[in-house]
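In this view, the complex is presented without one of its protein chains, the others remaining in place.
Which chain is which? They are A and B, in the order written, and residues in each are numbered from 1.
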Amino acid sequence: MELQRVATGTVAVEWQRRERWIILLLLGPSLLYLLAMSVYPTVYSLWLSVHNYTIYRPDMVSFAGFDNFAELLDKEVFAQSFLVTILFSLFSVTLEFGLGLALAVLLDRKMAGIGLLRTLLIVPVLISPVGMGLTFRYILAPTYGLLTYLLQSVGIPTADWMASTTWALPAVILVDVWQWTPFVTLILLSGMQSVSVEVVEAAELDGLTEWQKLWHIVMPLIRPVAMVVLLIRLIDSIRVFDMIFVLTRGGPGTSTEVLSIYSYVTGFTEGDMGSAAALAWVTVAFVNILVFFFLRALARTEGS
Amino acid sequence: MTAVNDAKVALDVSASRPASPPRLWLRLGHAAAAGIVLLWLFPVYWVVLTSFKPIVEINSAIPSFVFEPTLENYRDLFAKFEFSGVLLNSIVVTVATCVVVVAMGVMAAYALARMKVPGEKHIALWILSLRFLPPIAVAIPFYIQWQDLNLLDTYPGLILVYVAFNLPFAIWLLRGFLADVPVELEEAALLDGLSRLQILWRVVVPVILPGLASTSIFVFVFTWNEYLMALMLTSMHAVTVPVTISKFVMPYTILWGDLSAAVVIQLVPMLAVVFLLQRHIVRGMTLGAVK
Partner (left out) sequence: MALVFEGIQKVYPNGFRAVNHLNLEVKDGEFFTLLGPSGCGKTTTLRMIAGLETPSSGKVFIGGRDFTQTHPRDRDVAMVFQSYALYPHMTVRENLVLNLKVRRVATDEIERRLQEVSRMLGIDRLLDNKPAQLSGGQRQRVALGRALIRRPNIFLMDEPLSNLDLKLRERTRTELKALHERLRVTTVYVTHDQAEALVLSDRIGIMNGGDLLQVGTPQEIYDRPSSVFVAKFVGTPSINLLPVTARPAGRTLALRLRGADWDLAGVTLAAEQDVPAWLGRVDGQAVLGVRPEAVTLLYEATAGAIPAVVELIEPMGSVNHVVLRFDGPGLVTADDEPFVVVMRSNEPLEHGAQVWATLLPDRMVLFDEQSGKALATLSPRREWRCVQSSID
């Protein structure tokens, strides 16, 4: 029961007031903890971004104003990193969504063992990106990798994917798509299953083909879920770090250096924590802007 | 009876209705579905297979599917790399995080669900936004601060951070589960004489046990697999499995054997979790958007 807001002109009853305290006690610790653990790093990180701070000489700290941010705009590496991130995000999300939808449609059926198949699909999501990244590195390896062997045996030329500036990014996209397509599939699938059976049956009686049913009935009904999963993947792909780091470390060169990795390298290799923080904030801003536009576009199409 | 049959015949024969897909297509579809899923998991089989291969086979130019299985990779892992210690670290940190997050989360979510909090929407949005934060943004401050507080490479150092990362999502999830508990249940308990805390403990928590399970799964998976923070905040004593795995990639060589074995070991608890609790997982994944 909602501990009711009291009606106009009256005071909360004694025991209700006491319960309010209890509730505060339940919520308090979590709230305070989260506040501390999020506000503090946020503030500190902001502070860092407007200072010159290097881990090699932590005593030499100086105020830098917006220099860190301005420098970023100049650096070609930044533009490169930004581009890489966008490319990565674009391709992996599109592929994941397309394949995911196709797979979901394929799996939206009654057959023996369908439950097992759906359960198996969860596995790629659960493997740590690190573990998976490295497994793929093994498979893609030039001399002893399985893929190399398979391609060579049918006569397709291969290369050292991980060491090639042209192929590293696609390789990394491949791994991401492998890992996350099932995620998209599972969620779309659960959306499809919540479409009421009667609606589908009504469509069948009306004479719609399988295609028509999919296009006109199912897709519109799973739109909310699809948008949610699209947003989640979009944001996660911009934040990506683990898998790429472990596969290529951002290399070769900077061909797979997404924003997160660029920030890491700036901070821990070059030692320039200030710029690293500034970079991180640029990424955050980017994500937020993206979300904002995404939601706005969503709201617009909802209205129509 | 015949009237029913007549109706059925009438429907079946209706001219405007296209024929349903012939059995062949259906069978093909089934086969395709099964095939694709099983094929998709190929890399998983491969890494499991690899972990049981002798090093000679692993590094050979011709990958083999048939070989003499061996446990040498696993033995090597534990003997040379103190993997049991690393495994213990992961277990301790993950379990501790799970327990703390679920305990704190359930209390906070209950308060949020049952009390009109001013600015509730704002709090909810803020909590959600934390999920979208790039870890690198907070990794740096934590590193520097933990260094000052001597929390680097310790259990508490890692756990504190993981709890902070998981709590928002847990509260979000649990709030959804709590919303499904009918208020009348708690009112009945109130009339029965239970205090608010007793209601939470004896009535609400048992009823949302599946929800607690779901949430724990998410926290467990996230924490078990987490890399970046562990990389930054640990070095020798509190180092976890994912970080150790990445260390097998050395400057001039990659210890594929040990690596595969470690990946498999890391995978095992995840598989156990999946198969035991599959029902609960999807709901959380959609952030409750699909019921």
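Brief remarks on what is shown
We adopt the following convention: a contact is a pair of C-beta atoms (placed from the backbone, for glycine too) under 8 Å apart; a residue touches a chain by one contact, two chains touch by 3 or more.
Since we're looking at a predicted model, the values are computed, not measured.
The chain not shown here is touched by just one of B:Glu68, B:Asp148 or B:Glu184, and that residue is B:Glu184. Checked against the full complex, the one of B:Ile55, B:Ala124, B:Leu194 or B:Ala213 touching the unshown chain is B:Leu194.
Across the entire complex, the residue among B:Val100, B:Val203 or B:Val264 in touch with the chain not shown is B:Val203.
In the full complex, the hidden chain is touched by chain B at residues 182, 184-185, 187-194, 198, 203, 206-207, 209.
One chain of the complex is left out; on chain A, the residues touching it are 1, 4-10, 12-16.
Just so it is clear, only the chains that are shown with their structure count from here on.
Work out the mean CA point of chain A and of chain B, and you get 15 Å between them. Taken together, the chain B residues at the contact with chain A in this complex read 11, 16-18, 21, 29-30, 32-34, 36-38, 40-41, 43-44, 46-47, 50, 58-63, 104-105, 107-108, 110-112, 114-117, 127, 129-130, 132-142, 144-145, 160-161, 163-164, 167-168, 171, 183, 186-187, 190, 196-197, 200, 221, 224-228, 232, 241-242, 245-246, 248-249, 254, 256, 259-260, 262-263, 266-267, 270-271, 273-275, 278, 281-283, 285-287, 289-291. Residues of chain A that touch chain B in their complex: 1-5, 19-20, 22-24, 26-27, 29-31, 33-34, 37-38, 40-42, 44-45, 48, 103, 106-107, 109, 111, 113-114, 117-124, 126-132, 134-139, 143-146, 149, 178, 181-183, 186-187, 190-191, 194, 204-205, 207, 209-210, 224-225, 228-229, 232, 235, 238-239, 241-242, 245-246, 259-260, 263-264, 267-268, 273, 276-277, 280-281, 283-284, 287-288, 291.
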